[in-house]
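The complex is shown incomplete by one protein chain, all other protein chains being positioned as in the whole.
Labels A, B and C are assigned to the chains in the order they are written; within every chain, residues are numbered from 1.
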């Protein structure tokens, strides 16, 4: 029998693994709010959540989420080969594959998201702080970058939509 | 006669145009210090400057610096075609070619520089603040990202070197 | 008065400048067909053109198209500063800003487009061959990469859509 990919199973696995790794999508929405509220004072949590959902519905994003979480999980179980095991377990400073994978998430709504990604990754607001606390058990080397990248991409989507709304309003005003 | 590129002329033009656009390389060194001092308390300005020079000596970086400054200058002179003229002049929110070009600078010392680039671009310490002030005359749409990207790449280089130093010391200690 | 961007003007300028630089969108559609026909034998020119239009409707793409064409035009008119003028005029081998800008186009439908971009850029089928002929007058240093990148992104979109169609059919078959 031929291999046949089922898109729904990829989407569902993404939902499942984010939840299982302790990520509440609402917390990603809060990161979006953190990044965008100063630019759009009227921004609602509903709009933020809607953008997070849209980002997470993209296959490119789902692939990166699953691949990154898989590597975190394997490091937690001690199943990576040496020295990758130690590198991922300790989130080694010169290891950049987590950033590389995350950039592919940021990219889905264009390059304007790069700076938001870097900013949030340094500031570590909300869930990002929790994911970065070392408790000697959980490994979130990839997951923290992934969550930040989803929030950055969702922020880019909001910037695009808000511009579209503004132009529609102007058009209406002119009428 | 054949076209023959002279690498020295590319390097010299990079120096010339950075200076002419008001960028003192020492200020880029200060951005590196801002980004790295918390990780390496003994870091010296000389090390920061050395890394900035090495980043600026790379052709890939020089190409991006010259291309970005050229677009800033043309926007200042009102010589871009519509609507690109307005987009660059106003550093329009959905325009990401400045970030795209800057990423090619960050990349020369690897992906670990992405977050530093985004962080500095949001925080705008030192020279980045000055470059971002709108005085109705200067256009720095590309230059501010370029300067931040050079500082981020120089920071990545320092991270690589500090790791190498540490391992050499350990080796000596073991002997 | 506040600066107010009009998205329609950006879209229209993209159409205008592609046409004015000698690019018939149908030729980009033919590149898509060249890249995808072996994978999808029933692929129609209409589907290819539809994907090209969708790629060109994205702001991220429009920004890159306009910026690249602007640099080509200025090089043609001899209006870039030295040595950038010679570099762009001669499509110098170590200059990669054209590839960098084009990657931001490829990225709009994800990373699976990278290889198509590289392949078409080397093979230079159809319009890409014409754009690369040096006639001592036209400069297409950026345009050839841009056109290849639009075709690569449109190909990625087709891959995503064909997978979706296949899964829908399977669903129907199962019913």
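Basically, a residue touches a chain if its C-beta (ideal position, glycine included) is under 8 Å from a C-beta of that chain, and two chains touch if they have at least 3 such contacts.
What you see is a predicted model; the values in this text were computed from it and never measured.
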**Item:** Candidate in contact with the missing chain, chosen from A:48, A:64 or A:131
**Value:** A:64
**Request:** Check the options C:14, C:116 or C:141 and report the residue that touches the missing chain.
**Result:** C:116
**Missing-chain contacts mapped onto chain B** = 4-8, 58-60, 104, 107-108, 110-111, 160, 163-164, 166-167, 170
**Message:** Please output the residues of chain A touching the missing chain, sorted low to high.
**Reply:** 3, 5-6, 9-10, 13, 17, 59-60, 63-64, 66-67, 70-71, 73-74, 79-84, 86-87, 90, 92, 94-97, 100-101, 103-104
**Request:** Provide the residue numbers of chain C that touch the chain removed from this figure.
**Result:** 93-97, 99-100, 103, 110-112, 114-123, 159-160, 163
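The working rule: only the chains that are shown with their structure count from here on.
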**Centre-of-Cα separation between chain B and chain A, whole angstrom** = 26
**Item:** Multi-partner residues of chain C (each touching 2 or more other chains)
**Value:** 5-6, 59-60, 104
